[in-house]
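Removed: one protein chain of the complex. Kept in place: all other protein chains.
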Amino acid sequence: MAVSGLIFIAFVLSHMYGNLKAFSGHDAYNTYAEHLRSVGEPVLPREGLLWLIRAALLGSLVVHVYCAAVLWRRAAKARTTKYVMKRNVASTLSSRMMRWGGVTLLLFIVWHLLNFTVGKINVEGGATNDPYNLLVDSFDTWWLTVIYLIAMVALGMHLRHGVWSAAQTLGLTNNVAARRNANALGVLVAVVIAGGFSLVPIFVLAGVITK
Amino acid sequence: MAEKDTVPDMTDVTDFPETGSPQEEPNDAAGYYADGDPLIDKKAPTGPIDERWENRKFNARLAAPANRRNLSVIIVGTGLAGASAAATLGEAGYVVKSFCYQDSPRRAHSIAAQGGINAAKNYKGDGDSVHRLFYDTVKGGDYRSRESNVYRLAEVSRNIIDQCVAQGVPFAREYGGLLDNRSFGGVQVSRTFYARGQTGQQLLIGAYQAMERQVAAGTVETFTRHEMLELVMVDGRARGIIARDMVTGEIETHLADVVVLASGGYGNVYFLSTNAMGCNVTATWRAHRKGAYMANPCYTQIHPTCIPVSGEHQSKLTLMSESLRNDGRIWVPKKREDCDKDPRDIPEADRDYYLERIYPAFGNLVPRDIASRQAKNVCDEGRGVGPLVGDFRRGVYLDFAEAIARMGKDAVEEKYGNLFDMYARITGEDPYEVPMRIYPAVHYVMGGLWVDYDLQSTIPGLFVTGEANFSDHGANRLGASALMQGLGDGYFVLPNTVRDYLADGPFEKIDENHPAVVEARSAVEQRINALLTINGDRSVDSFHRELGHIMWEYCGMERTAEGLRKGIDLIRSLREEFWRNVKVLGSAESLNQSLEKAGRVADFLELGELMCVDSLHRRESCGGHFRAESQTEDGEALRDDENYSYVAAWEFTDEGALPVLHKEHLVYTAIEMKQRSYK
Partner (left out) sequence: MKVTLKIWRQPDAASKGAMHTYEVDDVSPDMSFLEMLDVLNERLNAQGEEPIAFDSDCREGICGMCGLMINGQAHGPEVTTTCQLHMRSFKDGDEITIEPWRADAFPVVKDLCVDRGAFDRIIQSGGYISVNTGAAPDAHAVPVPKDKADRAFDAATCISCGACVAACPNGSASLFVGAKVTHLGELPQGQAERDRRVVSMIGQHDHEGFGGCTNIGECTAACPKEIPLDVISRLNWDLHAALRHGK
C-alpha cells in the first residue's frame, strides 16, 4: 500500500511540474508533451518510457486498490455492530476520509483519462489533438474546473494523511520528532501538489492562461 | 508507589521490657472454641538453616518425564503465585489446568502491587545477604513466622530476579545498564527491585507470558471467568474442584491428582480495602470447611497512607505510596472545632503533629502499624478531617507545604508528581495547594490456610501458595516481600514439593459419577439455588458493607475482648439475616454478578467470625494485631512470647460447632526473639 502510494506521489509530483508548463505558453507545453513521448529514443521505442510509467502506474493502481479493498472489508467485518454514539478525538478528517477520498480519486482518474488521454473529450467541441488547447478548452468550462478542484481537495486530503501513513507503515516514525515531521511533510506535500495542480485550471478559468 | 523508600527500621530492637512480663492470662475466648492437639509440621526440616532447603529439594522424589504427561495439576489463581507455578509445572510436562475469575489471567490482583520486590542480591555491596533478609523478615513479622520457611524465601529471592530479567521484566536500571535498587519498608540495605510504580504489573506480565507460552505448548489450559466453589475430596485426598463458568453458569467438575490454591488474600472481608473488587476467601474457605486448617486469620496489615473514604458510596480504597511520609508532615487540628476549617487557615500553633510529638525519634516515619493506630486514635478523639463518615471525620492531613517551601515545588513534583496526580484525580483536590488527606486501610492478610514446609495443607494433595497461605510473614509483612513470596513459592518451591507428592501418583482414576464428586457438585448447586430463592429485601452489597463496618470497628486496628465478643454477636445475627433476607436477582444460567458476590459474602460472613475468635483468643499484641489489653505503659504493643509464640491453626468441625484450635509452636534456632520499640 505504502509503496504504491509513494509511486503515485512521485508521479503526481512530476505530473504537476509538467502541468505548470502551461504557464509558459502553448509551445512550451506541447513541446513538453511531445518530449514525454520521444524521451529515451532511440534506446526505447517512441512512447517507450511513457508506457513504462503507465505500466508502473497501472500496477500500483491494482495493488493500491486491492489493498484498500481488503482493508475496507476487514474493517467492516471487525465491527459489525456500530456504536450508537462514537466520537473521534484525535484523528484528522483526512485520515477518516481515505476510503471515500480514494473512491473520488478513482472516479476522477477515469474521467481524467477519458478527458485527456484515452478519449480526448473536448467538452467545448474543439480540437483534441493539441494538448495545450484541449487543456485550455476544458478549463474554460466552469463546471469542469469545479470537478477538478473538488478532486484536488480529495487529493490533498488523501496525501495529507497518506504521506504520514506511508511513513508509519514503513516503520520510519519511531519517535515523537519523526512523527511530527512525517505529519508536517504530509501537509506540505498535500498543499504543494493539490495547490500546484489547482493553479492551471484556476488560471485558465480566470483567463490568465489562454489559447 | 505503594511501599517504597526509606521508612526507617520498624523493628528496632531493645531488650524485652520488664513491665508487663508474661504471666498466666485469663482466656478471653473461653466458650468460643475448643482445644485440639498440637500441630506438628512433619515436613519441617532440621539441620543447619542454610542447608535445609537444599536437602529438602534433594530428597524430594522425582517423576520421570514420560510419566508427567499422566499427572495432572489444578491451579486456582493466576496471580504471581499461581501463574508462576502453572508456567513452571507446565514446562516440566505436567498437565495443568489454571483457573481465575477475571476475564484474563493477567488481571489477578498482584497486578496492583506498586512498590517493589526484595531480593538478597547485594548488588549494592551494602552488606546484604540471605541471612540479613531472613533476619529482617522474621523480625518484621514480630517473631510469629516460621524460620525455615523465611530462610528459604530469602534464598530463592535471588533466583527470582534472574528469572524475571530473563523473561523481559523491565526493572528500573541505572545509566550503566545494571539494575537499580532502593531501600524500602524499614531496612538499612537497598535490596528492593522495582519497575517504576508498577512492579506487580511487570512481574505478573512476566509470569503470565510464561504461562501463556505453556498454553501454546499445550501443557497448560486456562479457564478464565471460572470461579472455584468447592473442593473435591476422595479418600481423604484433594482430587479436584467444582467451578462455575461465570458466563454460562454451568457447574463444572475438574479432577486432577493435585490441587493448588493460589487464590490471594481475603482483605475484602472488611468491605473497604486496597484489594480488588473480586478478591475473596471462597476458594480457601471451601477448602477449610473440607478440613484444611486456617492459620492466624486475625493477622491483618493495615496500611497508613490510603486515600480516605469520601462518602457512603465508596467501593474500595486506593493506596498512596508510603514514601510520601519521607517529606510530608502528618497533623490534625488541636481543637475539634477547627476540623472543618480550611487547613491553610489553621495557624501552626493550633496544629498537632502527633507522630512527631509522640515519637520524637522517628516522627512521621514510624512503622505502618503505629502510624495507622495513631491516626485512628486522633480521629476517635473527634479531631479527624475531611467529610463526615458516619459520626466521625476519618482523615488526617499529610502536608507538603513545608517540603515545597524547603525543596521547591519542582523538586516535590519530580519526586512525587505521579502520586499527586493520582490523588488529584480521585479527590478533585490539588495537593500542591491543600494538604492531602490520608487514612489507614486494610491492605494485606498474613493469615491463610495452614501449610507445612512443602506448602501442603492439612488435606493431602491440597497445596496452598501466595497470599492464600499463612506461611512466611508472621504477624506483620514487610514491604516488598509478598511479591517475593508469591514468585518464590510458584517458580521454585512448589514445583519441587508437588513433584514429591506426585511421585506416588497417578492416583486412582475417578470420574464425575464418583459419589464424592456428585456430593460436592450438588452442594454447590443447592447453595446457588438457595441464594437465588431467598428473595428477601436486602442487597448483597448492603450485607457486605455492614459486615465490613463490624470487622473494622471490632477487629480492626485496635481490638478488645469486649469489642470482639460484640463483633461476634453482630456477625452471627447478620449471617442469620443474610440467609433469610438477601435478595439476589437474575438466573444461575448466565453471567450474574450479584450471585457471584452473594457466594463470596456468605463465606466472608463465616470467616469474619473466625477472625474475631482468633483475635479474641490471642491476648497479646504482635505485628498487625493490637490488643488493647496487651500494651506497655505508654501505649505500645506488647508481645507475649511465653504464651503465644505459636501459629494458631483452626479446624472447622461443623456448621454451628466450635472451631478447634491446634497450636504449632514456633521454635527459633537461628535468630533470637526481641521486643520491637521505636521511641
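By written order: A and B. Residues from 1 in each chain.
As a working rule, a contact is a pair of C-beta atoms (placed from the backbone, for glycine too) under 8 Å apart; a residue touches a chain by one contact, two chains touch by 3 or more.
On a predicted model such as this, the values are computed, not experimentally measured, just so you know.
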item: Among B:29, B:111 or B:283, residue touching the chain not depicted; value: B:111
item: From B:495, B:563 or B:623, residue that would touch the chain that is not displayed; value: B:495
item: Residue of B:196, B:335, B:572 or B:663 touching the missing chain in the full complex; value: B:196
item: Touch criterion as defined above, residue of A:21, A:64 or A:161 at the omitted chain; value: A:161
item: Residue among B:170, B:236, B:390 or B:417 that touches the chain left out of view; value: B:170
item: Which residue of B:44, B:215, B:407 or B:561 touches the chain not shown here; value: B:215
item: Where the missing chain touches subunit A, by residue; value: 70-71, 74-75, 77-92, 95-96, 98, 161, 164-165, 167-176, 178-179
item: Subunit B residues touching the omitted chain (full complex); value: 84, 87-88, 91, 102-107, 109, 111-112, 121, 123, 159, 161-168, 170-179, 195-196, 198, 200-202, 205, 208-210, 212-213, 215-216, 222, 224-225, 247, 276-278, 310-311, 313-316, 318-319, 425-428, 491-492, 495, 539, 541-542, 583, 585-586, 590-594
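Following the convention adopted for this analysis, only the chains that are shown with their structure count from here on.
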item: Computed distance of Cα centres, subunit B from subunit A, in Å; value: 65
